[in-house]
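Shown here: the complex without one of its protein chains, the others still in place.
On to subunit A.
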Amino acid sequence: MEKARISAYQLFVLMYLFQLGSAILIPLAIEAKQDAWLAILVGMIVGVVPFFIYYSLYQYYPDILPTQYTERIVGKMFGRAISLLYILYLSYLSARVLRDFGEMLLSFAYPETPLFIANALLMFVVMYTVRKGIEVLARTGELLFTLMILLAFSGLLLVVFSGLIDLNNLKPMLEEGLKPVIKVALTQTVFFPFGEVVAFAMIFPYLNHPKKVKVAGLLALGLGGTGLALAMAINISVLGVDLVSRSQFPLLSTIQSIQIASFLERLDVYFMIGSIIGIFLKISVYFYAAVTGTANLFNVKQPSQLAYPIGIIILFLSVTIASNFSEHLEEGLKLVPLILHLPFQIILPLFLLIIAFIKRGKGQKEKRVQRESAPRRGEA
């Protein structure tokens, strides 16, 4: 663990951009049709549960990384095995996001470019940033956040003033009742993007005011979810359900349909800036979590030394995890939520939390006498 401290605001910014990251680009929760935005909001509310699991674990062990506390909870061997699995999971996810982005970039702007090159460029910037540590990542996030907000607001204004929004596209609400909405929320949006904040378990211990983690996290979840829901609602109201579900990148289509005063048009670069910022932050957070976890697990003194080697592994992984984009999407939609997200985001953390709770309960009874006389650490 490097000697660094980030503020609650920085955590909020990172979490917010992290959630928007890739989720804002794709037709998220479109299985719920015109109620996609509702599915996102429901997913967000349910997504508070996994966040609280990570948060409670963090409260038990506020000073150490998850790779350390797994050892304390389930013993050295199992703990290390679980940590290793988590590192692989985080690396795999960063490779996935990188692949997603590379494919998107090639499909809409650079059809002739090899995927590897497109990925390599972004990965190089990510490695450069992560090598400098969490503080630099957090500060960069703050600047990019401002830029993103500016983009979002001006984009929103442009969409509104170009008169594209047709609210009738969002009707009828709850056509088939609540069931499909909740089904989509529970099978998709809880895990992606809200459950993915599991990566932040690796970042919580860097907070300078541990008490503010809850506020920052919930705020980021809330605003991130609202932002995503808003974006999706705008997509659907501009393009209609049909177009959105058939489009790979509905946000791009929405932006491309902006046309004001016959010179503000073809604003693809808007989309490109926004998507690169989001994706950059998302990969960086996953990647940072993987790097710092590895360094912690294998007792590497300087996590920054691992940035380039692990980064190159992720880069190659991003090209080799699927032989083409359809396969990649298929894996992402069918397999990953079930066999990766569910165990790693819910089951394992819950399992750890329960054991930690039981252990803590036992220990607390013995220590209660001492505790009451001495002030608690957290209050100091």
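Throughout what follows, a contact is a pair of C-beta atoms (placed from the backbone, for glycine too) under 8 Å apart; a residue touches a chain by one contact, two chains touch by 3 or more; residues count from 1.
Just so it is clear, contacts and distances are computed from a predicted model.
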| item | value |
| --- | --- |
| Per UniProt record, name of the chain withheld from view ["Sugar ABC transporter ATP-binding protein", "Succinate dehydrogenase cytochrome b556 subunit", "Spore germination protein" or "Aspartyl/glutamyl-tRNA(Asn/Gln) amidotransferase subunit C"] | "Spore germination protein" |
| Full-complex contact with the absent chain, from A:Q19, A:S94, A:T129 or A:S318 | A:T129 |
| Hidden-chain contact residue, picked from the options A:I149, A:V215, A:V269 or A:L338 | A:V269 |
| Options A:L143, A:I313 or A:I358, residue touching the unrepresented chain | A:L143 |
| Absent chain, residues of subunit A that touch it | 7, 9-10, 105, 109-110, 113, 118, 121-122, 125, 128-129, 132, 135-140, 142-144, 146, 263, 266, 268-269, 272-273, 276-277, 280 |
